[in-house]
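Read through the structure below, which is laid out as structure tokens, and then see the notes.
For this view, one protein chain was removed and the others were kept in their places.
Chain lettering (A, B and C) follows the sequence in which the chains are written, and residue indices restart at 1 in each chain.
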Amino acid sequence: MREITYMQAINEAMAEEMERDERVILMGEDVGAMGGIFGVTTGLFDRFGPDRVLDTPISEMFIVGGAVGAAMTGLRPIAELQFADFIWNAADETYAKMSKWRYMHGGQVTVPMVLRLPEGATGGGGAEHSGCPEASMLPHPGAHIVVPSTPADAKGLLKSAIRSDDPVAFFEHKMLYATKGPVPEGDHLVPIGKADIKRPGTDVTVVAWGRMVSLALQAADRAAADGHEVEVLDTRGLRPLDVPAILASVEKTGRLLIVQEAPKSGGGASEIAAIVAEEGLDLLEAPIRRIGAADVPIPQNAELERFAIPTVDDVQVAIKELLA
Amino acid sequence: MREITYMQAINEAMAEEMERDERVILMGEDVGAMGGIFGVTTGLFDRFGPDRVLDTPISEMFIVGGAVGAAMTGLRPIAELQFADFIWNAADETYAKMSKWRYMHGGQVTVPMVLRLPEGATGGGGAEHSGCPEASMLPHPGAHIVVPSTPADAKGLLKSAIRSDDPVAFFEHKMLYATKGPVPEGDHLVPIGKADIKRPGTDVTVVAWGRMVSLALQAADRAAADGHEVEVLDTRGLRPLDVPAILASVEKTGRLLIVQEAPKSGGGASEIAAIVAEEGLDLLEAPIRRIGAADVPIPQNAELERFAIPTVDDVQVAIKELLA
Amino acid sequence: MALTTDTKKDIYRTMFLAQAWEQALLRLMDENLAPASYHPGRGSEGTEVAATAALRPDDYLLYDHRGMAHIIAKGVSLVELFGDFLGNDLGTTGGLGAGIVHVCKPELGVLGQSGTLGGSQLIAAGAALSSKLRHTEQVTMCFFGDGAANRGTFHEAANAAGAWKLPLVFVVQNNGWAVSVPTSYSTGGTFHDRAIGYGMTGYEVDGQDPFAVYEVAEEAVERARSGGGPSLIEAHTVRLTGHYASDPDGYRSAEVRAAYAEKDPIVKARLMLLEQGLATEDELRGMEQTALDEVQTARDKALTGTKPGAERLHQRVYV
Partner (left out) sequence: MALTTDTKKDIYRTMFLAQAWEQALLRLMDENLAPASYHPGRGSEGTEVAATAALRPDDYLLYDHRGMAHIIAKGVSLVELFGDFLGNDLGTTGGLGAGIVHVCKPELGVLGQSGTLGGSQLIAAGAALSSKLRHTEQVTMCFFGDGAANRGTFHEAANAAGAWKLPLVFVVQNNGWAVSVPTSYSTGGTFHDRAIGYGMTGYEVDGQDPFAVYEVAEEAVERARSGGGPSLIEAHTVRLTGHYASDPDGYRSAEVRAAYAEKDPIVKARLMLLEQGLATEDELRGMEQTALDEVQTARDKALTGTKPGAERLHQRVYV
């Protein structure tokens, strides 16, 4: 199969869906002629024109709230925040408007939109440009939370997200943009909310999503060298969360490590750990382990950042300890 | 000891600290002549005047962001959002400015402010006026998260919060405002981050904070009638979280139920469950149980709201199941 | 649509109807049949009805929390409105509401309410962008108070509307107060002046004179529809009651309240119709009685609705 980057996969998904459905529009800062500050929307402005690809003002509340209004009235916007951290600049619009409007109004309208959120630490972005806030959406039901880890998933999940009549928050890790992988041509769809075993194993389950999947896979390689079979379960997001898949894996391995890039406190790892402690406690042969960033604002100094963010070594050590 | 309401206790804490330290000011919507829409600031405008008690525009970003600026430059603001849900209207200001500014700037400035957030369902407030978003602050280290459950704690914790050089998010449950309890006169201080055993017991630990403590106590009374001794541990907030106290209680009882009013997913209960599953798994004699609101936007219809929010019955049933 | 005598009468009739409906709602609250949380619209019917009257049925309306006159003017049935407040299946949201309700009727362009003030300004800008991109010539009208006008959401919505000449009409109902805070204390400058900074037309109009409101609204709506871009109408209105139904209103002096009581737009409109010889006393009485009967019938019907059970809780949260 051909190999393309995660970024190309996302671009392709948007292009195909915009081709397929003229109600799909794209809006965000610099998504037009420039093709986005990370280049993700390259070529779309030339291809679909200024009425389908809109450079917005620096107005995050308008980007999200405006997309909600457009989604309710016949369009299917893909709105982009330049950094996922800017979700805080449009939090009410995201949590209370995008996610809740349909329910609050008795289901009279749908809000078919995708909010694209480039996330994660990249070496020097600092406390306000490095976040992975996917779990912040958990207490605000109504939107799906999708976090792809590979180019194929990115394409297939984004296409599903664009076609969904539910709003979808789509988190793309900036450090994955340049990573390559096989991606089927054409109408490749991945269902939202189905976990994927990225590597089967029998000794430890590592649950991860987004960029942390690749750390988990690297650590699993190292563990394999020591003769341990690590199962890497990619949740592909947090809502819907594929709890049966997680429990099935823990049933097999008896040991659970959850890895997230967000600070350890208050993230998706906590939620998954809690669910397993409730629903699968007797499956566990060892305490659950969580790995996350240090509970500090991410420093701008890239060297300090490295101390703050989970590494393959961290994952490897935790796996060893779980097996000890 | 004299008995006063939770609301009076909060009012008294503010009055005493404003008397004690002229740098303390109060700002928020309707906090002035009206005394706040819930009456919490009654009398303060008359006593301290318009330069100490400021009615702000309906500008939540300014309320929080402006307080951050004032706190950095010599004042010690108490800022009030009319409803805790409005934290989403000032999320960047709360999470990234109030909580992170000091660290981001190398500790060159402090941000000594208190953000008061009246929270919780009250029978018909709907999805945007009923939230308990205390856990939303967990992934944003820098501010303390305080949630008092009694008048005495409300007074003592608020006074500590006002004197703290760290920012403090102070969540007050609206349904507690009218509840009465003994409160020491004068300089009553409660340290931030110390849990309190509100009822000792040996059979089950119920961890709760804010309004849920009273549900836990009522359920514990019922359990006592059945001969079960329930320990009710009030964390009094979420940051710092008194993990040793939680583990000590679980060590004693072997059974853990965590009760929060926020939706079950993504709340403080998940964090606490995860910590115990990591650090205290071998203390557990039964799966951890969490109780939270249904994972839906809170309906405005008060009858539907009742189905969504945890009840004493829910707590009682969970305790029974844990003991079964 | 020009301001004909029929239009004037229709505006008056709708104002009266909205007021009669509100009285009936307050009675339901007194009778403990509806929850007692509501922001009465007495005093602002002039703006709400007359501005909405300038819209087409397929135009979009983002109403505000004060009163229901704009929603009634847009055509939502009184039974549905009662149903929303009673929280039963006859309401537009099928019983999810009750309290300060969210009314939603997409067929009539009634898109719903943001419980956080200002949220609707952004949604309105999005709806206006949508109709512009879809070339439907629909106009969006967005109501909010002087207080909500100070949220940052307004700035972002107004700037986008100005930059892209969106078919959007903002109506600022300036009643001089946001709960207990006087507009003069909380606000720098004036709302109609703010329009200029976004390249919009700004109007200042007496909200007590519904016919004057209609004329500026019509001009603004036509400008929007014909591609001329957004406008902002600042209408001076009054809040004849407390902020919410049981607000003792103690922060406003007796004199202030008395001065407002002189400014009832319904009284004023009625007087104008009579003085200008456009309607007779008998005709108006007949119109009023019909409205009262309509309200009574709707109330009776609405009370036959069924309240949802626990199963409703998890419906319609995901498609």
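Just so we're on the same page, contacts are C-beta pairs under 8 Å (C-beta built on N, C-alpha and C of every residue); 3 or more make two chains touch, one makes a residue touch a chain.
On a predicted model such as this, the values are computed, not experimentally measured, just so you know.
For the chain that is not shown, the touched chains among those present are A, B, C, taking the whole complex. When the missing chain is restored to the complex, the residue among C:3, C:26 or C:163 that touches it is C:163. Those residues of subunit C that touch the chain absent from the view are 150-156, 158-164, 185-191, 193-200.
Contact between subunit A and the unshown chain involves residues 29-30, 32-34, 37, 55-61, 85-86, 88-89, 123-129, 294, 296-297, 299-304, 307-308. The chain not displayed touches subunit B at residues 25, 51, 56-57, 59, 61-62, 64-75, 77, 92-93, 96-97, 101-110, 141-142, 164-166.
What we mean here is this: only the chains that are shown with their structure count from here on.
Set against the C-alpha centre of subunit A, every other chain centre is closer than that of C.
Per-chain CA centroids place subunit B at a distance of 36 Å from subunit C.
With centres set at the average Cα position, the gap from subunit A to subunit C is 40 Å.
Subunit A and subunit B have CA centres that are 30 Å apart.
Contacts with at least two other chains are made by residues 92, 96, 103-104, 141-142 of subunit A. Listed for subunit C are residues 95-97, 102, 114-116, 152, 317, each touching two or more other chains.
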